[in-house]
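One structure is given below, encoded as structure tokens.
What you see is the complex with one protein chain gone and the rest in place.
Letters A and B mark the chains as written, and numbering starts fresh at 1 in each.
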Amino acid sequence: MSEISVTVPARPGAGGGFRRSVLDALNAFVPVDQIAAEERAASLAKRSLKKDSKVWGLKLAISMIDLTTLEGKDTPGKVWALCQKAIRPDPSDRSIPSVAAVCVYPSMVPHVRRALEGSGVKTASVATGFPSGQSPLEVRIEEARRAVAMGADEIDMVINRGALLAGDYERVFDEIAEVKEASSPAHLKVILETGELGSYDQVRKASMIAMYAGADFIKTSTGKIGVGATLPVTLVMLEAIRDFHHLTGVRIGMKPAGGISNARLALSYLVVLYETLGGEWMTPDLFRLGASSVVNDILMQIRKEATGAYQSPDYFTLD
Amino acid sequence: MTRLSVRKTYKLYIGGEFPRTESGRFYPVYAAKGKELLANACRGSRKDLRNAVVAARKAFAGWSGRTAYNRGQILYRIAEVSESRAPELEQELRRAGSSKGDARREVELSIERWVHFAGWADKFPQILGSVNPVAGPYYNFTVPEPTGVVGIFAPETPALSGLVDRLAPAIVGGNTVVAVPSESRPLAAITLAEVFETSDVPGGVINLISGLKSELVSWLASHMDVNAIDLGGVEDDALRRAAQEAAAENVKRVVGAAGPAGDDGRPSLYAIRDFLEMKTVWHPMGV
Partner (left out) sequence: MTEEIHDPRGALERLKPGPAAPMPVSWEYSPSRESTDHVRFRSRYDLFIGGKFVAPLSKRWFPTINPATEEVLAEIAEADEADVDAAVREARRAYEKVWSKMRPAERAKYIFRIARLIQEKSRALAVAETLNGGKPIKESRDIDVPLAAAHFFYYAGWADKLDYAFPLRKASPLGVAGQIIPWNFPLLMAAWKIAPALAAGNTVVLKPAETTPITSLMLAEIIQEADLPPGVVNILTGAGATGAALVRHPDVDKIAFTGSTEVGKRIQRATAGSRKHLTLELGGKAANIVFEDAPIDQAVEGIVNGIYFNQGHVCCAGSRLFVQESVVEPVIRKLRARIGTLRLGDPLDKNTDIGAINSRQQLDKIRELVDSGVTEGAEMFQSSCPIPSRGYWFPPTFFTNVAQSSRIAQEEIFGPVLSVLTFRTPEEALERANNTPYGLSAGVWTEKGSRILKIAQKLRAGVVWANTYNKFDPSSPFGGYKESGFGREGGMHGLEPYVHLD
């Protein structure tokens, strides 16, 4: 990877001088060795977290969660219940923080917004023809704009995977930049849908394009294709974030989503984060976990650490 | 009217050329029976050895870098040229004391050996190499590679086929050689060098230094740029032992440590393997 000098004032919405930069970045494309990346992730997953460091990590994990429901059968009632869980994941334990955000389809945004009023928990909405992104660009942009107008603090958009795989990087870039502009001032999370990209090389490419085009976060997955986040793909994206930070001075957030099914795994994601980007990134402002089912497992682990007894799901609310 | 014959001057063979020894020394070579002086052979010196090792090292990259097919062709070419010069080689052996029949058989045998080893060039890596089923997402293979510069002390007898038996397996594997031929019967070897010279063997791949083994063995054994040494032709136990000790200075591979009796004389794959290193390469298999 050769060093590119990029002058970054503030990132403008629609590409601008960054067009040149992203092309330079692709010229400086850094390949990723699959096996070595996976071995590194596997070795980090073997970190053994005990006692205080475990409880601290678990509580931090709770505070980073984007509690999500993305179903056709979502109702205001269901969303309301989820929001209650988001604000106080474990009402019996004052030390448990709220989660970071509640993430829903645009039609549910007003309900979420109301339910979360004053809680500090953010309202997030998927948009842009989620999950496939196969709608006309104008429609995708308009969807993002409307979601923000309805009260979304954060937009989770999907990239045009077809264009990426076809090598039309410029199009991928321009679309992200346009959504960024349309959804301002909301925070933009760009979903790469890594399970469809086929290799870590493509993941790295997509990460770089998304970051240069205006992403505030890059996110692994929609959770809708069977393949969600993995530790190695998260590692590869974090390394891209690290390089982007070095090149531009800008800190981009990371959101693994999908498949983070238990507390142990959630902690492993934090370990990968910590040992790749360090303590600075250990905040919900720069790291999110797209996971819902994991919350109760984390709460059970925290209570186990406090009481010394293994816990039953019967004592934790399903919302 | 009798014609006065033109005698051959027997010289060294270094870097594809036939220099006299830099020392200017010689030693008399007699026919096995009687005292008939056959020639004044060069009594090679440590400096001749040094020059030969330099030539061998210089030739190593090129020779080991040739295709196996090409090395095989050159060995076969040695067989062809040996065949056409068989009478001359026989004559050398007969002058040194072999019977007519023995001389013919030995020359024929040495030609057979060149053919045999020529055929090995592009096969031994397939027999000696391997693909290794490691427990992980890695492609892992082992290939034989030449050891480098090899020093060979050829047996006293058979003077020709004994040398060929050690030389052919060393060079077919891609090594370059500095060989000390039979001390008592060096002439056939020197005539063989003329075969090499006309067989497309690149200069420096084979170097022959005639002389007194007792004088040369310690220099070759202690030479830091020689990677392996064949002591099979050193008859004296104490000399061989001293050579083995000297060889330790750069961890040389030593073959023929048991001396002449230790060599079963069968041409084989295992003689090639004596001068090979196994290289194992790992590479991940990913997308």
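The rule is short, and it goes like this: a contact is a pair of C-beta atoms (placed from the backbone, for glycine too) under 8 Å apart; a residue touches a chain by one contact, two chains touch by 3 or more.
Not measured: the values here are computed from a predicted model.
**Student:** Taking the complete complex into account, tell me which visible chains touch the one left out.
**Tutor:** A, B
**Student:** Out of A:Ala36, A:Ala149 or A:Ala166, which residue would touch the omitted chain in the full complex?
**Tutor:** Spelled out, the listed residue whose C-beta touches the missing chain is A:Ala36.
**Student:** From the listed residues A:Gln84, A:Ser184 or A:Asn262, report the one that touches the chain absent from this view.
**Tutor:** Touches the omitted chain: A:Gln84.
**Student:** Pick from B:Ile14, B:Val195 or B:Ala247: which residue touches the chain that isn't shown?
**Tutor:** Touches the omitted chain: B:Ala247.
**Student:** Among B:Ser84, B:Thr198, B:Ser214 or B:Thr280, which one is in touch with the chain left out?
**Tutor:** Final answer for the missing-chain contact: B:Thr280.
**Student:** By the contact definition given up top, give the residues of subunit A that touch the hidden chain.
**Tutor:** Interface with the chain not displayed, on the subunit A side: 1-3, 30-33, 35-37, 39-40, 46-54, 56-57, 59-60, 63-64, 84, 87-98, 100, 118-121, 236, 239, 246, 270, 274-275, 279-284, 303, 306, 317.
**Student:** Touching the hidden chain in the full complex, which residues of subunit B are there? Just list them.
**Tutor:** Those residues of subunit B that touch the unshown chain are 127, 130, 132-136, 138, 140, 142, 145, 147-148, 227, 237, 240-242, 244-245, 247-251, 253, 257-258, 268-270, 277-284.
Note that only the chains that are shown with their structure count from here on.
**Student:** With centres defined as the mean C-alpha position, give me the subunit A-subunit B separation in Å.
**Tutor:** 69
**Student:** Could you please specify the touching residues of subunit B with respect to subunit A in the complex?
**Tutor:** Per the touch definition, subunit B meets subunit A at residues 137-138, 284-287.
**Student:** Per the contact definition, I'd like the list of subunit A residues that touch subunit B in the complex.
**Tutor:** Within the complex, subunit A touches subunit B at residues 33-36, 38, 198-199.
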